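Every protein chain of the complex appears in place save one, which is left out.
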Amino acid sequence: MSKYDGAVTIYSPDGHLLQVEYAQEAVRKGSTVVGLRTKDLIVMGLEKRAVDTLQVERTARKIVKIDDHIIMTFAGLTADARVLIKRAQSEAQSHKLNFERPATVEYMTRFLAKLKQRYTQSNGLRPYGVACLIGGFDDQGEPHLFQTEPSGIFYEWSANTTGRLGATVREYLEKNVASMVASPDEHMAVKHVVRALLTCTSLDASFYEIAVLKHREPMRMVKADLLAFLVKQIKQENAEEEARNKRQALK
Amino acid sequence: MSKYDGAVTIYSPDGHLLQVEYAQEAVRKGSTVVGLRTKDLIVMGLEKRAVDTLQVERTARKIVKIDDHIIMTFAGLTADARVLIKRAQSEAQSHKLNFERPATVEYMTRFLAKLKQRYTQSNGLRPYGVACLIGGFDDQGEPHLFQTEPSGIFYEWSANTTGRLGATVREYLEKNVASMVASPDEHMAVKHVVRALLTCTSLDASFYEIAVLKHREPMRMVKADLLAFLVKQIKQENAEEEARNKRQALK
Amino acid sequence: MSKYDGAVTIYSPDGHLLQVEYAQEAVRKGSTVVGLRTKDLIVMGLEKRAVDTLQVERTARKIVKIDDHIIMTFAGLTADARVLIKRAQSEAQSHKLNFERPATVEYMTRFLAKLKQRYTQSNGLRPYGVACLIGGFDDQGEPHLFQTEPSGIFYEWSANTTGRLGATVREYLEKNVASMVASPDEHMAVKHVVRALLTCTSLDASFYEIAVLKHREPMRMVKADLLAFLVKQIKQENAEEEARNKRQALK
Amino acid sequence: MSKYDGAVTIYSPDGHLLQVEYAQEAVRKGSTVVGLRTKDLIVMGLEKRAVDTLQVERTARKIVKIDDHIIMTFAGLTADARVLIKRAQSEAQSHKLNFERPATVEYMTRFLAKLKQRYTQSNGLRPYGVACLIGGFDDQGEPHLFQTEPSGIFYEWSANTTGRLGATVREYLEKNVASMVASPDEHMAVKHVVRALLTCTSLDASFYEIAVLKHREPMRMVKADLLAFLVKQIKQENAEEEARNKRQALK
Amino acid sequence: MSKYDGAVTIYSPDGHLLQVEYAQEAVRKGSTVVGLRTKDLIVMGLEKRAVDTLQVERTARKIVKIDDHIIMTFAGLTADARVLIKRAQSEAQSHKLNFERPATVEYMTRFLAKLKQRYTQSNGLRPYGVACLIGGFDDQGEPHLFQTEPSGIFYEWSANTTGRLGATVREYLEKNVASMVASPDEHMAVKHVVRALLTCTSLDASFYEIAVLKHREPMRMVKADLLAFLVKQIKQENAEEEARNKRQALK
Amino acid sequence: MSKYDGAVTIYSPDGHLLQVEYAQEAVRKGSTVVGLRTKDLIVMGLEKRAVDTLQVERTARKIVKIDDHIIMTFAGLTADARVLIKRAQSEAQSHKLNFERPATVEYMTRFLAKLKQRYTQSNGLRPYGVACLIGGFDDQGEPHLFQTEPSGIFYEWSANTTGRLGATVREYLEKNVASMVASPDEHMAVKHVVRALLTCTSLDASFYEIAVLKHREPMRMVKADLLAFLVKQIKQENAEEEARNKRQALK
Partner (left out) sequence: MSKYDGAVTIYSPDGHLLQVEYAQEAVRKGSTVVGLRTKDLIVMGLEKRAVDTLQVERTARKIVKIDDHIIMTFAGLTADARVLIKRAQSEAQSHKLNFERPATVEYMTRFLAKLKQRYTQSNGLRPYGVACLIGGFDDQGEPHLFQTEPSGIFYEWSANTTGRLGATVREYLEKNVASMVASPDEHMAVKHVVRALLTCTSLDASFYEIAVLKHREPMRMVKADLLAFLVKQIKQENAEEEARNKRQALK
């Protein structure tokens, strides 16, 4: 274990910033999240790691509103994420006040990315251990989905996933991106997100949290019964397909 | 013992913030506390670790008032907790002054959580070694119970426990959450909290401290004689049940 | 010897703040002090570690006035204590000026406790190596006795002891707390404090320093001749009791 | 691994600043970029390391505008580069405001170089892990191409390359610099840049990003179909030349 | 050698502040100094460690004036002492200006003690390696003699010694304190101080420096010839006593 | 490798400042530079380490103007040097503004030397890894040539050299200083500088950069063709001399 890991502001001899990579590791230990942008929808979903019968669900939610037109979720350290969310919400409010129009999704993303980068370059601070998925609509109703990493890097995506167990989810997203993005209605889009999450874990519907955002409409959480129905339906479809594949293989 | 433990602002290679986890360890060494939220009550209880005949009981109390409508208890480092309590009390006062209405329970919880998170990210500071249970009523009389961790994470709970020996307590809470939350009167709710505490330690009534908060009423400590009566009753009930179980087993 | 001892702001893996515990160790090396609160008296006493024929006694005194109605003594690092005393005296003065009434005993205790806690959480500072016994009267003449630790923890006591050799003293205090607190007059109260000190060391009267505070009266040091008389009397009583016990044992 | 690597502000005994050299290493791991300055054009090109079907291409672009007349690309840490770009863009804006004429290309280069040098000399900061290619036109239409290193060193170039796999690219540039700089039209210049990139990697056109800047014209990205055509043409030409060389060799 | 020695602000596990103890060690290496307070005199004396024929004696003097009515000497690091002296002199001047009466001896002592304590508790500073003997007269002509340690501890003394070889000096002072303090005239008092110094070293008169302060009179250095006379006389008396003791022993 | 190398502000036990010596090492790795002061000329020359066909020569120049009447060159870290040059240029401008006459060569030298010394004494900074040759004319036309080291030491010289391979150059300068300083015209002076450089490396004229400064005239770079002519001539002369020496030896 070399000393290059020890301080944010030090490169290892091969040009790595190890603390940033370790923060990324904290993200890789976070719960799996999925984001999708269709032509008139933002859908975000995530697998909840533990359900506690004593917990009040509302405060355990990880998909949150930054402004009426922008929502965000994350993988990684929850306490860090709450701080980023709070700062993003304040920035969104103050942007509205100062410029008399809402911040764009890209503006909010850049705001978070810059904050994160600064924490990778100054001594006495550690990088935020959080990857953020930021989605929303611009004034003309154009949907956008961005992701920022602990390093401060960010890109725009039509769909993306991060956190634990993301590999099979990503595979699903890449295979179905065309049909997903073109999903004619909300039902289809939500089903894609649930199906993506079900590729890596096969849990009960209560282990998932899905939210939908439409232009000029408030964010809505997908209801428990609809979610249960979808999970059941998808599991059945997957079982049928598996059976079909087996028959195919036997022929 | 690696260097990743050494400074708050350093991740270990697998993405952990060890100082935060060690602060959590200080919580796990604290006295067991229990919080319960019924539809019109907040009940908090804790096992006192040591009773000193020379001590004046009032200052040894660990269930304290943040404002008329919010109470708090904690597990972990007492000196740290007193600082957090003092800051929360000031914030509550200044909120009332500035906004001309009392702070909500969630506002006070976020205030404490943010304070804690900041102490996990800046160099030269150590995290607060305290988990806080914050309970109270909102303006409309809605009861809330929150818990914050040293990391700054917080959730809302219908009932929760933290500190030393919390496992059997949690088990009791999870099994009885439905009947607890629905407890028709104060007597029942307090008895549930005492019974929860008695699952892990079987001490004299003087080793417990229980407080009750009702909407628009001042916090009340459960009187010593009532507490003694309850402890005695529960121990008897437990003994009877054990006897019943044995008979059952012999059949 | 692990690195967790090294800096105040670091937890050990099992959740300890070792520097605070080492500061407590400095207290445990301090001279034994005793405090007693009866219904109308505060009595403080201590064993002086070394008497120097060249020293002027006044400046060697360790029981000092914070304000007319509050006195304080301590165990631990004398230079640290003098700083705390000075700061408490200033705070008491400024409280009187700003609020036009004297600070309560609890206010002064909280002031010292908060100061101490801050020195356990910020890097670049060490905790104060001092435990303080603070006693006095509130406006209505109610007596109070508090003790603060290096960690910033404080409690109220009817009687307490700290410093070197405190175990036998504490035993005496706990056995006699009821009669001590109810002592009808000053003579009895002082005698209790001297007897408590004599449980651990059997020195000449010149090795002890005792002070008495009454409501609306200035602090008084117990005169040397009275102290000598008490020490002699107690030693005699102890000898007689021992003899009685031996006879008892022989029967 | 000696301690001289550990802190920016320390020389190794043989006079090296190792952290600066490690930051340079981060550049050497970046994607290959190429810049070219002809008498009336700036052309920049780069090989994209990974194409993700889910990504929105626009935000993944690495050739960006600093001002209407200055563009920039980079090799190295993307998050660092974004910060430098943002600061350069602000500086360019504020220069225009304060001096009522646009900043020269050299002014912007010096601005970035100075910023970088400062980060190599002050403790508590790490050097920027980025090499920048800055190109543009001065007021009279004179084209300039500069490159800055993590150390803060900068030079002007007629053509240059940095990042991963730069050796064969550099060889191509050096051999063809005369004809490149004299390229009579945009098509020729772009083809040179693509051919340079194709010396080290033989990928699909979608793996390349090329931008062109002319005096008093906005920056233009080379269209995907033209790029595809050029890549195909060059590959064919290379194949033919190889065949010719083989025949030559056989004679 | 453990790390607890390393930084001022760290306790060793047994509650010691090692840097303060090492500073005390610097005092123990200093030249022996003696202070005496009779009912109308302050006498200070010290053994000079090295006499240099090239040196101008005035600047080598170690007994200095803080104000007209207060003098000071020291053992330990001379450069540190000069800084403390200068700060004390300034404070004395500014006290006179602000309060229109001279500072008391105790005020100046507390000023120096507080300064010293602060240097034991803040990181990035080392304790002053100096013990100070401060003597003088209060407004009513009351003489005082104080000593401060590197830790910031201070006490008042009728007579005291510090520095190298203090043990025999202290023994002499303790045996003769009564007659010394009651010395009817200056000659007797000075002789006591010289005799005290001669208990540990038997040097030439030029190796000693003695100063006398009387109420409302300027400090006077004891003249070289008187000093020589006293040294000679004392040596003779000592020799005679030794002879007498031997005869006594032979009887 | 001891820890004394590690921090600028630490002496090694034998009184060395190793970081300053390592910075000097960075100078010793720099390109060889030569400065010459005749009675009416300043000539500076240097060997360029690498010529790049892609580079624009102007920005690669290492002999720069500080003010109209002062020029400077350097050996060591180029990025550091550029910062020093910029600061010197600003200082020269502001001096002219504030005092309404140009700064003297010595003033500018002291400015650079002081800056360098400060970076050797404060923690958190590293010394500048640069030796500067500063030459120019004072108001009356008096020529001056100074050199500053990383330590902040500076001296005036009639001719001097620093950087890589300086030993043979220095030998040449010392042998010919009299005739050099007295060189009646520019041609002779330049030839001396070129010959000095050619003692250590025998490269093509394009590897050298020579500049000339006259009183009240702008700095001029020696033209490529003249330089080529001189290099060729000197090489020939050297060859002839060698031949002569051989013949001499054979006789």
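Each chain carries a letter (A, B, C, D, E and F) given by its place in the written order, and its residues are counted from 1.
Note that in this section a contact is a pair of C-beta atoms (placed from the backbone, for glycine too) under 8 Å apart; a residue touches a chain by one contact, two chains touch by 3 or more.
Since this is a predicted model, take the numbers as computed values, not measurements.
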item: Full-complex contact with the absent chain, from E:Q55, E:S202 or E:N245; value: E:Q55
item: Contact residue for the chain not shown (choose from E:R82, E:K114, E:H215 or E:K235); value: E:R82
item: Those residues of chain E which, in the complete complex, touch the missing chain; value: 1, 3, 5-8, 18-19, 22-29, 52-56, 58-60, 77-80, 82-83, 86, 119, 123-127, 129
item: Touch list for chain F against the chain that is not drawn; value: 2-4, 8-17, 106, 110, 113-114, 116-118, 120-124, 146, 149, 151-160, 170, 173-174, 177
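Please note the rule applied: only the chains that are shown with their structure count from here on.
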item: Chain F and chain E - chains in contact with each; value: none
item: Copies chain F and chain D - interface residue numbers shared by over half, same or different; value: different
item: Equivalent-chain rotation between chain F and chain C, CA atoms, steps of 5 degrees; value: 155
item: Centre distance in Å when chain B and chain D are each reduced to the mean of their C-alpha atoms; value: 59
item: Junction residues of chain A - those touching two or more other chains; value: 3, 8, 123-124
item: Touch-based graph of the chains, sorted into line, ring, star, complete or other; value: line
item: Chain-chain contacts as defined at top; value: A-B, A-D, B-C, C-E, D-F
